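Left out: one protein chain. Kept in place: all the others.
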Amino acid sequence: MRHLITIDDLSDVEIQNLFYVTRSLKSGETEYYSRVLNDSSYLRNKILANLFYEPSTRTSSSFAAAMHRLGGNVISINDVNYSSVAKGENLQDTIRTMGYYSDIIVLRSQNEGDAKLAAEVSEVPIINAGDGKGEHPTQTLLDLYTIQEKFKTIENLTVTFVGDVVNGRTVHSLSKALKRCNLNYCETYDIDKLPPSDVYYLTRVQRERGSKGSYELTRDHVAEMPDNCIVMHPFPRNEEIPQWFDSDPRASYFRQMENGLYIRMGILVSYK
Amino acid sequence: MRHLITIDDLSDVEIQNLFYVTRSLKSGETEYYSRVLNDSSYLRNKILANLFYEPSTRTSSSFAAAMHRLGGNVISINDVNYSSVAKGENLQDTIRTMGYYSDIIVLRSQNEGDAKLAAEVSEVPIINAGDGKGEHPTQTLLDLYTIQEKFKTIENLTVTFVGDVVNGRTVHSLSKALKRCNLNYCETYDIDKLPPSDVYYLTRVQRERGSKGSYELTRDHVAEMPDNCIVMHPFPRNEEIPQWFDSDPRASYFRQMENGLYIRMGILVSYK
Partner (left out) sequence: MRHLITIDDLSDVEIQNLFYVTRSLKSGETEYYSRVLNDSSYLRNKILANLFYEPSTRTSSSFAAAMHRLGGNVISINDVNYSSVAKGENLQDTIRTMGYYSDIIVLRSQNEGDAKLAAEVSEVPIINAGDGKGEHPTQTLLDLYTIQEKFKTIENLTVTFVGDVVNGRTVHSLSKALKRCNLNYCETYDIDKLPPSDVYYLTRVQRERGSKGSYELTRDHVAEMPDNCIVMHPFPRNEEIPQWFDSDPRASYFRQMENGLYIRMGILVSYK
């Protein structure tokens, strides 16, 4: 049994293996897909517990959909703060409890380090779905996959981060992964000083984590971007990216969401 | 792909086809039922998203049950206001997101027009489960079905609405449908002036939408009603209908609920 707490829990080879499974599941054309999905009961009677100490509809729905597509079941605990925990229960007891009632636990927490703490006592695999300012490895994996899907590689690319770089867990995790992957350039910039890049990764100003300031992608910014680049965003978005940009072929944030489903299916397949 | 935003999205013929399927599913006797339900995995690995911006246990449970009876899965998002949306996400982004994680979206909203807005951007079918003072077409369909089940027709009947006629979405939608269906009489009345009718449709005083006043069905009112009429109510009820009336053969509000399950199964079957 293995946990997925940080992107560093996976070697480069394991990441590429996961991407191979993900691509197979997404294309639906390979023998692998036929064997796993056409069976449609690959994870029948298996249970995934979505244990969310802060709400994240996107992430919890994505894991739930991945589990259901593979024939499995989901127990969603989206109101943890109002349940047993409110009676004084600590994280470890909740994790050990849910380990009796599920085969894998997806944990979202407000406190950095909670996922690691959970893994230390859990008898089933823990998937970190974001622990405060810590990591969110499945987001990082779907980001990497989206980049590789476009450029056929994740090496020798230029990635520019825009926005709330200091507070952003997403940026923090992805930068860490990108450095490992031999990207030769990886920096963060002001929206008005966009350098030529393969990838522009915009992030939301996280007011709930104490950030100030905001920015908005304009037609002028877009005009400066290379034709072959992609523009990413982890969503939800505020005003950073206006809706008129959605139909631009460089807009890749909805593809990120779609890939999120297949990455998570790939992860669940590998945990069977 | 088609959406179900208003009852007018369905032609008279389509409504009768839906009622045929509904009757088959409910009776369990027909060849159609055998083929669809005995298979019991008709919608296996399919996902319905219950996206509720205001709570409605009855409606969300009814859709969930319909999906499960057909072998499918459900992702319930009952706390939308406290999830991603609270981070500033607009309806369109939420709909596009959930379109990647589900095959059909059931949307309940507080704002009239939201279902139409959702349909404009959605890549999967949207079923309107009530948009503020707008429509609630599956409620209208189960109401119509309950009337037709009793009288074998929905033409040439007299329907009397009682209660919060101005504020009621249910009354608004059903009247609209009834007019289309050639009912020759359709009016709204004070509880103390009940005319002879085939159907008495009582509604709840919706205090949360600003209504005042209340009323209660008494033994005197009931004594004036024809033996062959039916008394309907969309539930939840307050004091409008006392519990002693539940055992009266004319009380049809629990049959409405039961029919709600089969109507929604019929709708899901037709969207496969």
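Letters are used for the chains, namely A and B, taken in the order the chains are written, and counting of residues starts over at 1 for each.
One rule holds for everything that comes next: a residue touches a chain if its C-beta (ideal position, glycine included) is under 8 Å from a C-beta of that chain, and two chains touch if they have at least 3 such contacts.
A quick note: this is a predicted structure, and the numbers were derived from the prediction, not measured.
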Which of B:His3, B:Arg23 or B:Arg69 sits in contact with the chain that's absent? B:Arg69
Of A:Thr6, A:Ser24, A:Thr94 or A:Thr146, which one is in contact with the hidden chain? A:Thr94
Quick one: which of A:Leu4, A:Ile77, A:Val171 or A:Ile241 touches the chain that's been left out? A:Ile77
Could you please point out the chain A residues that touch the chain left off the display? 44-45, 47, 49, 73, 75-77, 79-80, 82-89, 92-94, 96-98, 100-102
Spell out the interface residues on chain B facing the chain that's missing from view. 40-41, 55-58, 61-62, 64-65, 68-71, 74, 76, 78-79, 204, 208, 235-238, 243, 254, 257-258, 260-261
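FYI, only the chains that are shown with their structure count from here on.
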Rounded to a multiple of 5, how large is the rotation, in degrees, that superposes the C-alpha trace of chain A on chain B? 120
Rounded Å distance between chain A and chain B, as computed from the means of their C-alpha atoms: 37
